[in-house]
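My questions all concern the structure below.
Note that this complex is displayed minus one protein chain, with the remaining chains in position.
In this document, chain identifiers A and B correspond to the written order of the chains, with residue numbering beginning at 1 in each.
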Amino acid sequence: MKSAFGTLALGLGLAASLSATGWWVLTAQGRPTAARARLMTWLTLAAAAGACAVLVWALVSHDFSVRYVAENGARAVPLYYTVISLWAALEGSLLLWLLVLAGYTVLAMRRPHPRAASLHPWAMTVLSSVGVFFFALALFAGSAFQRISPVPLEGPGPNALLQDHPLMGIHPPLLYLGYVGLTVPFAYAVAALVTGQTGRGWVLVTRRWTLSAWTFLTAGVLMGGWWSYEVLGWGGYWAWDPVENASILPWFTATALLHSVMVQERRATLRVWNLALATSSFLLVLIGTFLTRSGVIASVHSFSQSAVGPILLGYLVGVLLFVGALFIWRADRLGPDERLDSPLSREGVFLGNNVILVGLAFTVLIGTVFPLLLEAVNGQRVSVGAPYFNRMAVPLALAMVLLMGVGPLVPWGIADPRQLARRLRLPAAVGLATIAALGLTGLRGVAPLLTFGLSAFTLATIAVQFASGTAAARSATGAAWPRALLVAIARRRRFYGGLVVHAGVALAAVAIAGSSAYGVEGEQALEIGESFSVGDYRATLVGIRPEQTPRRRAITAEVALSRAGRDLGVHEPALSFYPSMTQAVGTPSVETQADEDAYLVLAAVNDARTQATIRLAVTPLVLWLWLSGGVMVAGAVLAGWPAGRGKSRQVPVDRDRALEEVQA
Amino acid sequence: MRRVGVALAAVALVALAAAGLWRASSPPAATEARRVDEVAAGLRCPTCQGLSVKDSSSQVAQSMRAIIGEQLGEGRTPDQVRTWFVGRYGSWILLTPESSGLGWLVWVLPVAAVGAGAAAALLVLRRRSTAGAVEEHDQEAVEEALLAAERGAIEIPGTPDGERLESSLLLLASVRADRSAGLSSAAAEALATQRVAGALAAARAVPSPQPGPQVARRSGRRVPVGLRWAGVTAGFVLVVSGVLAVNTAERGAGQLITGNLPNSDATPEMETGGSSTAGGDTALDGLRAAVAAAPEDRAARLALARALSDAGRLDEAAAEYREVLVREPEDARTRLLLAAALLQTGDLTGARTEVDAVLAAQPDDPDALLLSGIVQNRQGDPSSGTTLRRFLALAPGEHPGREVAETLLGADTP
Partner (left out) sequence: MTVTEDRSPVTDEPAAPARRSRRRWLWVTLLALGAVTVLTVLSAGFGRDPSVVDSVLLDGPAPLLAGPTLDGGSFDLADYRGKVVLVNVWASWCAPCRDEYPLLEAAQRELSPAGLQVVGIDTQDSTRAAQRFLDEMGGENFPNVLDPDGRKTIDWGAFGVPETYLVDRDGTLVAKQVCQLSAEWIATTVVPLLEGEGTGP
C-alpha cells in the first residue's frame, strides 16, 4: 500500500509539474493564468513532500515489500539512521532532490522582484520543467516504490559507512540545498535570454539566490570534508575524489558569478559572460549529479550503474544544446559591451578573479573526466589523483588569495598606481615579515610559506579596511569605536560581509597549507602495555576489546594518549566488521586541540588480540579549517541578510554609499 | 630623509623574506621514510577508492610500502620502483598519468585554458583615452541625477541607453565612495562623471520609447475554458494511472540495481533469513535484535526461528516457536513447525503432543497427518500406517511428503 501511495505521489508530482510548466508558459505570454500556475507549483511541493514522507514511513515501519526498504533498511538500525537512510541510496536521494527543488520553486514563486516582472514567469517555467525531468526520472528510471515479491524478512541496512556518524544527517541536505539552489539563477538566466532582457534585471534578482545557494554549498562541502576526516579513517579531509570534485565545480563558477555581476552593475558589459556563468553552474550541477549517479567513475560515494546514467547524460546534453541555441539566437541582444578602462581597476581584479576561478573549475573538471576521456579515445585506463590536482590547483589558489587581499583596495574605474601602493604598504610589510620570520626560523616548504605570507597579507588588508571604516564612522558620528564599527558595517553590509568571507577563505588557506605540509605520523605494532611516540605525543596501548552490537562486530583498541607528559585521555579507535561488507571499516579517534589534531587509527589486530597496529598522525591547524567554514558562512549571511526597505537611519547617511545599498 | 629610511626598510624586508623563502626551499634531509613516502604518494592503492598508498591503512598498502622500502634500499631509483608496479597493474596504478600516449594532455589543457582566459581578460581591459573636462551645466545635471537616483526618484528607461545611465550612476557613486576612502583619484572621478554626462545626454536624446512588439504570442484558436480544464484533468488522470500501472507490476526478487558499493556484493536475504551465507552469526544477531526490538512481530520471530533451525540450533528454534504460540495459540502452522523441530531434536513425546493438538482442531490437515505419521513411526506406534495412508488419501498430488510417506509405508510392510 505504501508503494502505491508513493508512486501516486510521484505521479501526481509529475502531472503537477507538467501542468505548472504549461500554465507558467501561458502566464509568460500574458494570459491571466498565474493563479492556476501557482496552485500547480504548490501541488508539486506537496507531492514531493508526500513521496518523501511515504518513503520515510516505509523505512521506519520496516516495510520490506518496498524495494528501497528491502535494499537499504534493516530492523536493527537505530531510528535516526533509518530516517536518514532516505538519502543513503540513489532512489531515495532523488526524492530528497525533488523535495529541495520543489521547495525552491515555491520560494521563487513568491513576490517577484519589480525589476524582473516579465522574467519571473519564464523562470518559473524553467524551474517547473526541471522538476518535470526529475519527477519523470524518479518515477520511471529509479523508482524507490516498486514492490518486490517475495517479501524478504530482513534487509542489509544502509552502507556501513553511512551508519557511523550523525553528520550523515546534515551533510547531504546542506549539499543539496546548495546544489539544487543553483537552478534558480539558471532559470533566470534562461528567462533573460528568452525575453531578450539581458540587462541588469536578472542580475539583481539572482544575486540573493546565488549567494544563499553558495552559502549552503560551502557549508555542505566543508561538512563533507569533516565527515571524511572523522569517519573514513584515512586521516584527510579531501581526497580529490571524483564525487567531491563534482560538488565543488559549481562552487567555483558560483563564486565567479557573485563577483562578476558587480562589474555588470557598474558597467554595461560582461552580459554574455554572466549569463554563461549562471548557465554553466547548472550544467556543472548536472555533470556532477551524472558523475555521482551513473557509476561511470569509481568513487567512495558513487552508486552502481543503472538506467539513470544514460538518461541524465541525455538530459545534460539536451540542456547544453538548448542553452547554446538560446545564446546563438539572442546573440544580437548580448552586445555591444562597454569598454573597460584599465587593467588596474576593480573591474580588472574581478576579471582576474573570474579567470582564476573558471580556470580552477576547468582544471578540476579536466582532471576528473580525463580517465573517461582517454578511455573513450584509445581505451587506456589511467588515474588522475591528488598529486595532479594539488600541483595544478595550488598556484591558482595562491593567486586568488593575493587578489582577495588586493581587490578591496583597488578603486573602480582607474586606479592610481602610487595611491594603491601607498595603501598596500602596510599589509605587504606584514606579509613579507611573516614570510621572513617563518622562513628564517626554520619552517620548510615554499608553497606553505607563500600561503602563510599571502594569507597574512590578505588578513592585514581586511583589518585595514575595517579600521579605516570604523575611523570614518567615528569621525562622522562621534561614537565610541565598538559602536562605530557596527555603524560602519551596517552602512556597507555587503562589502564588509564580503570581507569577512575573504577572511574565512584566507584562514582556510592557512589551515590547508599547515595541515597538508606539516603533519607527522607513525605506525607501530604494539603489545598491550607498549607505547610509541610521534612528535610530542605518546600513545600507549592499554587494551583490546571486542564488541558485538546487533549491527556489527567491532574490535576496539584502548589507547592512552599524552602530550608532553599531559594526559589526554583514553581514545578508542576501532575496526568494525559489518555483515554486508568484505573489508573492515576503520573508525578513527581524534583528539582535537586548538593548534593541532592527534588522529588515532587501528590498522590491524592479530588473531589472539594481543597485538594491535596503531597509527598516530599529528596534523596541525585542522580545527582552523572548520572554523574558517563558519567564518565564511557568517560573512555570507552578513552580506546577504535582507535589509528593511526604507528603514529610517539614525546617523547621517553617506550619500554615495547609500546608492549602492538601494540597488538591492 | 624619511623617504630614504622607508625605502631602506622596504628593501631590507624584501631581502629578509627572500632569504626566508630560499631557506625554506632547501629540501629536508632525505630519510628512508621520506623517500618511501614520496614514491608511495604517487601510487594508487589497488583495493581502496582513489587513496594513495601513503594515505591508506589497508593491508595491501602496508605491503606495498614495505616493497617500496626494500627496493629503494636495494638501490633502485624511484622511477624504477614505479615502473615495477606499472608492470603489474598497468599505468592505472600511477596517480598522475604518464606523459607517454596522450597523458600530457591533462597537464597542457588547463594551462592553455587559463592562459587563453587571461589573454581574453586583458583584451577586454584595454586602455581607453583619458577624458576631457566636463561642462558646467552638465556637471549640475549629473549631480541632480545622482541625488535623484539615491532618493529612488529617477525614472530610467528600460533601453540599452537607460542601462548605461543606471550603471554609470552607480559607477560614479562607487568612485566617489572610493575617493572619500582615499583609494581613488580625481582623474578617475572625472572620467566617471563624464561617463554619466554622456549617458544622460544619450538617454534624453532618444525619444520616449514606443511600446515595441511584445515577445510573440503563440497564435492559435482559443480553446473554450471548460474543454481546457477537461483536457488537463484527463491528462492528469492518464499520467497518474499509467504510472501506477507500470510501477505496481509485480517484480521479481533479487534484481538489485542500486544501493550498494561496487565492491560489496550484498544481496538482501530473501526468504531464508540470512543464515547460510558468511556472517551467519551476525545475521542471527541481527534477527535476534530485531525480535528483541519488536517482540510482538511474528514474522521476525519466525525468521529467527527458521534461521536457528537452519543453523542446527533446534532447541532455540523450538523456544522461539513456543514464544509465537504463546501469543497466537491457534496458529497451526507454527505448531507444526514446533513439532518438526522437536522431532529433529529427538523429543518424540513433545512432538506428538503438538501434532495431536493440531489434529484435534483440524483432523484432515495433510501436513499434520504426515508429521503425525512420521512421529508415530519413530515411536513404533502401529497406528502410523493408518495415519500415513490417510495422509496419502487426502494430500494433493504434488505434495512433497508423498514420497516420504510411501517410503515409510513400504518399509513397514514386510
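In the analysis below, a contact is a pair of C-beta atoms (placed from the backbone, for glycine too) under 8 Å apart; a residue touches a chain by one contact, two chains touch by 3 or more.
Note that the structure is a prediction, hence the values are computed from the model and not measured.
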item	value
Chain not shown: contacting residue from A:56, A:83, A:151 or A:296	A:296
Residue among A:46, A:60, A:107 or A:313 touching the omitted chain	A:313
Positions on chain A contacted by the hidden chain, ascending	115, 117-118, 196-197, 199, 201, 287, 290, 294-298, 302, 305, 309-310, 313, 316-317, 320-321, 324-325, 327-328, 331-333, 369, 372-373, 375-376, 381, 577, 582-583, 606-607, 662
Residue numbers in chain B that touch the chain omitted from display	46-47, 49, 59-60, 62-64, 66-67, 86-90, 92, 148-149, 152-160, 162, 166, 209-214, 262-263, 265, 277-279
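To be clear about the criterion, only the chains that are shown with their structure count from here on.
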item	value
Chain centre separation (chain A, chain B; CA means) in Å	15
